[in-house]
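One structure is given below, represented as C-alpha cells, and several questions about it will come after.
Excluded from the complex is one protein chain; the other protein chains are retained at their positions.
In order of appearance the chains are A and B, and numbering begins at 1 in each one.
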Amino acid sequence: MAPLSDATTDETQDDAPAALPGDGVREGIIDNLRSHIGDQIVDTKITPNDDLWIRVTTDGWLAAGQALKEAGFTYFCFLSAIDWMPSPYGTGENDPDAEQKEPDTAIVPGYTGGDTRLQVFARVTDLNRHVGVTLKADVPDDRAVMESWSHLFAGANWHERECHEMFGIGFDNHPDLRNMYLPGDFEGYPLRKDFPLLARMVKPWPGIVDVEPMPAQDEEEAPPAEETS
Amino acid sequence: MGLVDKGRLPAPLTKLFNISRSYSLWVYQWGLACCAIEMGAAFGSPRYDVMRLGVIPLPASPRQADFVCVSGTVTDKMAPAVKRLWEQMPEPKYAISMGSCANCGGPYWDSYSVTKGVDQIIPIDVYVPGCPPRPEALLEGVVLLQQRIKNEDMAAKWRGDEFTTLQRSRAVAAGEVDRDGELISETHSISEDPTPDEARTVPVYPPEPIVVGGGPIE
Partner (left out) sequence: MTLTDRQQLSYIASQAADARLNVELETEGMTLNIGPQHPATHGTLRIICRLDGEQVVWAEPVAGYMHRGYEKLTEVRTFPQVTTLVNRIDWLGSFANEVPFILAAEKLMEIEAPPRAQVIRTILFELSRIANVSLFLGDLGVQMGAITPVFLAFRDREYILNLIEGATGGRFHPNFDRIGGLKDDLPKGWIAETRGAVKKLEEFCDTIDDLLFGNEIFQSRMRGIGIIPADIAKDYGLSGPNARASGIDWDLRRDQDLPLSYDLADWKVWTHPDGDSWARCWIRLQETRESCKIVNQLLDQIPAGPVMTKVPRIIKVPEGEAWVATENPLGEMGYYVVSKGGLGPFRVKIRSASFNNISIVPWALKGVYVPDVITILASLYFILGDIDR
C-alpha cells in the first residue's frame, strides 16, 4: 500500500515500498476514516506501532469525530488547542543581560502541518484495540470558531470551555460556553502566545546561570554507577 | 474588660494571660493545596502531634479560631474567600503563612492567576518557608507564634495597634519613639549603628514577621 500522503513515517526502514512498517492497524484506521469523510482528511502521520496523527479540514472536524466514534473510538481523552506562533516575549531561558538575538516570528506548525496560527487537537481511544488517534484541525484566523463535540462526546463539554477561555476559540452548538477556571472578569486569553506573563517582564529570570560550562572534549558525562543493596 | 484596653492591666497579670492564651490556641486549617497534606500530617497524625503544644486543630468554623494557618497556593479567584475568612475571625487573631506559595507565590511566581503571597490580603505573623515545609517546620512556626504571643502587649493588641510587642509599646509609652516608629530623641540618630546593648532598647520598626529558619522571606 503506497503512503497515503506526504506524511513521512518514522524511524524504521521500509525495504520495499509496499511493505508496511509496523502492524498495519493504524493504516487500517486511516482507510476506514477515508471511506467516511474522504476528501476532508488533509494529512496523516504514523509512528509505527506507536501513534497516529490525522489532520482534517475545519469543516470536517465534527464529521471526523463522528466517524471515529462509530469506528470504535468511544473513549474521549481530551480536546485542546495549540498556538503555533513563537512567543514574542521569548522563552525566558536566556540571560536577559546578554545580547538578545532577533526572535524568530515564523509560524511553523508541527506534525501533519497546518496553515493557521491556532489549531485544535483532540484525542480519542479505542479501548478494545488499545489504539489512540490524535485528530487535528486548523482554526480559521479570521473567525476562530469550530463545531462543538459536546453532543458527540459528553466529556468534551468541559474541555471546550477550557479551550475557549484559554485560547479564545468559539464552539458552535456548545450548550454553555463560559469560563471554566478564570474569574468572570478576566481579560485576555492566557494560553495565546501574545499574552505576557507580567511577573517575568518586571523581574526577568536570570537564565541558566548555575550550570558549569561544558568540558572541552566530552559533551557527555557518565554518572557514578551502582550501589547494590 | 475595660482594664485591658486602657492599658491598666498589671504586668504579671498580662504575662499570665499571655501564657495561657499561647497555650490554648485553636487553629483553623485553611488548607488549599499540597501544604494542606503536610499541615494535616502535622496537625492530625500521631507522629507530629500538634496537640502537645496546646494547639487544638479542630475548630469547625473560623469564628471559633484563634489563628489561621494558610497553607497552599492562593489564587486570584480564591483571594476574596480568604479575605472574608479573615474578617470572620474574632480578635485577637493571628495568621501563619505556610509554604512558599502562601509566602510569596512560590513556584508559580510568574503565573497569571496566582496571588503572589497571601500577605497581600491578610497580615501575617509567621512565615514558614518550604515546598512543602516539613511538619516539624510548621510546628516550629507554631512555637514561634506562641513566643510572640507571650511577649505581646495585650492592650495594644486589643486596641488594634500595629505594634504589639511589649518592647515596642514600652518605647512608645516612654516617649522614645513616636507612633510611626521615628525616634524622637535627638541624641539617637538612625545612621549610627546601635551597639548590642543599645539594640535591645531601640525597637525595630515594624515588628519583623518571624521567618522559621531565620532566612529572608522566600
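Here is the rule we go by: a contact is a pair of C-beta atoms (placed from the backbone, for glycine too) under 8 Å apart; a residue touches a chain by one contact, two chains touch by 3 or more.
Everything quoted here is computed from the prediction, not taken from an experiment.
When the missing chain is restored to the complex, the residue among A:R34, A:R117 or A:R200 that touches it is A:R200.
Set against the missing chain, the residues B:L32, B:V50, B:A65 or B:I121 yield one that touches it, B:L32.
Remark: the residues of subunit A touching the chain excluded from display are 11, 49, 51, 53, 74-78, 80, 82-83, 86-87, 91-93, 108, 110-111, 121, 123, 127, 130, 132, 134, 153-155, 157-159, 166, 179-183, 190-191, 193, 195, 197, 200, 205, 208, 211-212, 214, 219-229. Hidden from this view is one chain, which touches subunit B at 30-34, 36-38, 40-41, 44-47, 72-73, 75, 77-78, 81, 85, 107-108, 110-114, 131-132, 134.
The rule is simple: only the chains that are shown with their structure count from here on.
Distance from the subunit A centre to the subunit B centre is 47 Å, each centre being the mean of its Cα atoms. Against subunit B, in their complex, subunit A makes its touches with residues 181-183, 190, 195, 197-200. Put simply, subunit B touches subunit A in their complex at residues 76-77, 105, 109-113, 116.
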